[in-house]
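The structure under discussion is supplied below as structure tokens; questions concerning it will follow.
Removed: one protein chain of the complex. Kept in place: all other protein chains.
Each chain carries a letter (A, B and C) given by its place in the written order, and its residues are counted from 1.
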Amino acid sequence: MEKRKLRGGMVGGGSGSLIGPVHRMAATIDGQAEIVAGVFSSDPEKSKRFGEELYLDPSRVYADYQEMAEKEAALPPDHRVDFVSIATPNVYHFDIARAFLKAGFSIICDKPMTCSLAEAKELKSIVAKSGKIFALTHTYTGYPMVKHARHIIRQGMLGKINKIVVDYPQGWLARLLESGDESTRNWRLDPQKSGISCCTADIGTHAENLVRYITGLEIEELCADLSCFIPGSLLDDDGCILIHYKEGVRGIINVSQISTGEGNCLNIRISGTKLSLSWHQEKPNDLICKDIEGCTTTYSKGSPVVCSEARSASRLPLGHPEGFIEAFANIYLETFKAIRAQVKDQLVPVCDYPTVDDGVISMAFIETVVASAASNKKWTKMLQ
Amino acid sequence: MEKRKLRGGMVGGGSGSLIGPVHRMAATIDGQAEIVAGVFSSDPEKSKRFGEELYLDPSRVYADYQEMAEKEAALPPDHRVDFVSIATPNVYHFDIARAFLKAGFSIICDKPMTCSLAEAKELKSIVAKSGKIFALTHTYTGYPMVKHARHIIRQGMLGKINKIVVDYPQGWLARLLESGDESTRNWRLDPQKSGISCCTADIGTHAENLVRYITGLEIEELCADLSCFIPGSLLDDDGCILIHYKEGVRGIINVSQISTGEGNCLNIRISGTKLSLSWHQEKPNDLICKDIEGCTTTYSKGSPVVCSEARSASRLPLGHPEGFIEAFANIYLETFKAIRAQVKDQLVPVCDYPTVDDGVISMAFIETVVASAASNKKWTKMLQ
Amino acid sequence: MEKRKLRGGMVGGGSGSLIGPVHRMAATIDGQAEIVAGVFSSDPEKSKRFGEELYLDPSRVYADYQEMAEKEAALPPDHRVDFVSIATPNVYHFDIARAFLKAGFSIICDKPMTCSLAEAKELKSIVAKSGKIFALTHTYTGYPMVKHARHIIRQGMLGKINKIVVDYPQGWLARLLESGDESTRNWRLDPQKSGISCCTADIGTHAENLVRYITGLEIEELCADLSCFIPGSLLDDDGCILIHYKEGVRGIINVSQISTGEGNCLNIRISGTKLSLSWHQEKPNDLICKDIEGCTTTYSKGSPVVCSEARSASRLPLGHPEGFIEAFANIYLETFKAIRAQVKDQLVPVCDYPTVDDGVISMAFIETVVASAASNKKWTKMLQ
Partner (left out) sequence: MEKRKLRGGMVGGGSGSLIGPVHRMAATIDGQAEIVAGVFSSDPEKSKRFGEELYLDPSRVYADYQEMAEKEAALPPDHRVDFVSIATPNVYHFDIARAFLKAGFSIICDKPMTCSLAEAKELKSIVAKSGKIFALTHTYTGYPMVKHARHIIRQGMLGKINKIVVDYPQGWLARLLESGDESTRNWRLDPQKSGISCCTADIGTHAENLVRYITGLEIEELCADLSCFIPGSLLDDDGCILIHYKEGVRGIINVSQISTGEGNCLNIRISGTKLSLSWHQEKPNDLICKDIEGCTTTYSKGSPVVCSEARSASRLPLGHPEGFIEAFANIYLETFKAIRAQVKDQLVPVCDYPTVDDGVISMAFIETVVASAASNKKWTKMLQ
């Protein structure tokens, strides 16, 4: 491979999308890739106009993903895209990912990965057959101080973990509820586009993934109480979940999208016998540890004492805030390492991005939560 | 009644006690009462020595509570105590309270009130028959900003309440666990002194009481997952509880005494359709409200805009921190209003302190939680 | 001395006083003293009525301080007060203190100690001659974490101190300014009662004292810019002061009483070559240290790792907030140690309370600041 930027394509993420621009900024901020092709709407005309806003070559703004997969695959290797980012509603992820994987493209897919565990497992097998890279954008694992949290636990500094509390309130559906505003986001409340869950799928999966990323712990069984506070809604907008992780660890995941006034207030606290740690997404540059004597140590992004993974996931020194886009970009950067290796026909190194396996576990989590809630909120073994 | 300080007696709270000094400071800080009698240990010699430290008249430091009840009752009315504070381990509360109520004394009792719901109900009936004042020291209801939280909800500012999250980690048992130190506090782990629960009884009841004080909401059913992380322990040191309050409100109470490094980190967040509010015991002088637009208003103790109950529960202006002792003292002050009225043979006004009814509900809460946990963590109707 | 509570008297601090109740709560909260006598108003009738509210023996509520000094001195030793607290406007401190010292009583005096440096020096000599205890209530030195800050510096953990920043905004005069409300507090703006300064005398002295308490550093010279934003006011309500401490340490003291919305927001940051520390009065239970790598350690009141002085200045365990009254009470407690020793004719131990020497330095500070401001804001050597 000549020394060049990677070439990316995108499906979804057009006008009005929240996460589309994040994918593009994350892909390009570090000067490692450029977006050169895409489908940005199910309406070819809108897609075309949006491509213009991105200053794309009109010949590479396609009418639909099938056309894109076919035509990009037909381009010469030094011209076609190296990867495709998928930023559509959940329900389309599977078909699109499959099409591009089969056409020989690596994928960076928004989460949740699919609409069912069965689809997820099938996608895993498609990825395996394709030999291509598949990354899932569980953003929060891209934050430097989340990596440092993982490092601290790997070092054994917490002792035996006993308890994990994730509290993750958002308020945007409360706003919707109050205003009656039919915002662009409410495809998440539509089972035809979102699948069997809104809140658990949208943010519960982040919570589960974050716990697993930091601690390595898997869920054994759970007991879920889901609610639909939005009148007429078919999907959960709030969930209270008790969890038994393996190794006797107890946990709670509280997720809510009707918590008035909250933005994206993901908080995690992990208590071990020697140390506890907590991290707050809205103040992402700090990691807080409390020792057995009640003494608190705060590690900050950019400090020379944080682990090398956290340091290399940080672009700026101490005191210069980095945020959500940079965390997202870190997932892209790690995925790019794998893609570049593959483009160069090199051995793909171990990279630090969420994979199709994370997607399978997320879907198992969603289905287990919904099953528990549906069965009169009984304790339910984690589906495999 | 001549214009005079009230006279208080005390049972328990002697050498090594955490809460004993708090009762004494709370009782006397506002110059409304003095402690003049007591039993401070089950060992009469120790009790006597401790009475000396308090500069008490030796003739009023008794060998046991029975003697105290009898002898104080035999004193002339202008000499005997007006109230008795009970600060012993839980298991003695009932007998002591009964003895003094029957002897004609008002009671200020530490929580939890008794060791069973049955005892609690019996005590309620004894209180009723006695015609005496009975207060329970659910400290957190004494904080000014908790009163302002209640005021805001009473004004209807939250709209319809949807969700209540109480997160209450402490770490002192983690310290015990790590150190093997047999501290004075571990009577709480002894079923003979503490009853059927450690963590739920000790702090879960505060959580339930705080929710009910602020919102007025009662529990319909709950699902509890209790743990004993302390090796060899017979009682819960950690609990995760899902709750259905009446009126369709969903809730979580997380209580833990093995959350390493935490002090007394009681946090509550109540989300309504129009506004949410949160309060943090470790920063008690602020009350935080978030509106539907994500705008945050922080009300501070001492500000002229807080409600009159909050203002009168505050001794100092804005920016002068008040804490746990002052909150405790506010419960004493409200109880004193009732006691003074009674001493003067006046109509007892409505006062703002936790009563024997709160104690009954707390005991029902403990028994329901333990029953749910014991029955394979099933959803269980709140006992009545 | 028999084992008994100390007996206190009080001058000032009657109806409407902010600091009067604080003195009484601080004196009595720990059960070490009781208030038994006083003059609470220049109007004898008001004084009498206020004495009733305190449940005092009417024979010991006096018409003026001269009468009190005389009559208390005439009481038998086992009856008369052991100390007198002075909580009047500044201008009366000197005369009252002198009278009681000459009559043989120990003094606990509110700050600033006098209205001039000359008076302060004279008072120092009177104290010396009297052989009595004299304490000054620089409240903030009573906070446990301020004591731990001092400890950390004494241990040499900061390396060489380079810079000290005190930022101390209050807003109560802004409120006065806006409302035109002639509150009870505005004697501070009256030179007849307050002396030559309002803001510098009231809170600037706290800032200077706090720096000196924690670091031991003395001021060499300063440059002060004082303002009177309140229309028609004769005294400063805001001050910006550049400071050269000895040993080459640079500093700023910002004091303001027109900083809208602020309560009592005293903040100090001390930077050494190895470590910096900061403390915030409105969150007094934490002490924050930042090391050279940008790693932050927060020490909390009640933790077993804080120094013994901080531990013994704390009444409650970790996570149970203590505030202004408790800090004030710590000054009383240390003073009581000295007074008890003297009452028992024992050697007075080294105690940790501000003395008449602190008062002299405070007065030198006020006069230097006012002189600098008056001389076209020139750099001015600290008066001796």
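The definition used in the following text is that a contact is a pair of C-beta atoms (placed from the backbone, for glycine too) under 8 Å apart; a residue touches a chain by one contact, two chains touch by 3 or more.
The structure displayed is predicted, hence computed values, not measured ones.
Participant: Identify the residue among A:43, A:282 or A:357 that touches the chain left out of the display.
Facilitator: A:282
Participant: Out of A:71, A:121 or A:315, which residue would touch the omitted chain in the full complex?
Facilitator: In the complete complex, the chain left out is touched by residue A:315.
Participant: Among C:5, C:250 or C:280, single out the residue that touches the unshown chain.
Facilitator: C:250
Participant: May I ask which residue of A:94, A:245 or A:324 touches the chain that does not appear here?
Facilitator: In the complete complex, the chain left out is touched by residue A:324.
Participant: Touch as defined at the start, partner being the missing chain; which of C:275, C:327 or C:382 qualifies?
Facilitator: Here the residue in touch with the unshown chain is C:275.
Participant: When the complex is taken as a whole, what residues of chain C touch the one chain not shown?
Facilitator: 159, 162-163, 165, 167, 169, 171, 174-175, 177-179, 223, 225, 227, 229, 238, 240, 242, 244, 250-252, 254, 256, 258-263, 269, 271-276, 289-296, 376-379
Participant: Considering the entire assembly, which residues of chain B contact the chain that has been omitted?
Facilitator: Residue positions of chain B that touch the missing chain: 293-300, 302-305, 318-319.
Participant: Just checking the interface: what residues of chain A touch the absent partner chain?
Facilitator: Chain A touches the missing chain through residues 3-5, 18, 21-22, 24-25, 28-31, 34-35, 52, 54-55, 170-172, 262-265, 281-285, 300, 302, 315-326.
Keep in mind that, in the parts below, only the chains that are shown with their structure count from here on.
Participant: Could you name the chain whose Cα mean is nearest to the mean of all protein Cα atoms here?
Facilitator: The most central chain here turns out to be B.
Participant: Could you state the distance in Å from the CA-based centre of chain B to that of chain C?
Facilitator: Each chain reduced to its C-alpha mean, chain B and chain C end up 34 Å apart.
Participant: Between chain A and chain B, what's the gap in Å when you average each chain's C-alpha atoms?
Facilitator: That gives a centre separation of 44 Å.
Participant: Mind checking the centre-to-centre distance between chain A and chain C? Centres are C-alpha means, answer in whole Å.
Facilitator: Result: the chain centres lie 55 Å from each other.
Participant: Which parts of chain C, given as residue numbers and ranges, touch two or more other chains?
Facilitator: Within chain C, residues 300, 302, 318-319 contact more than one other chain.
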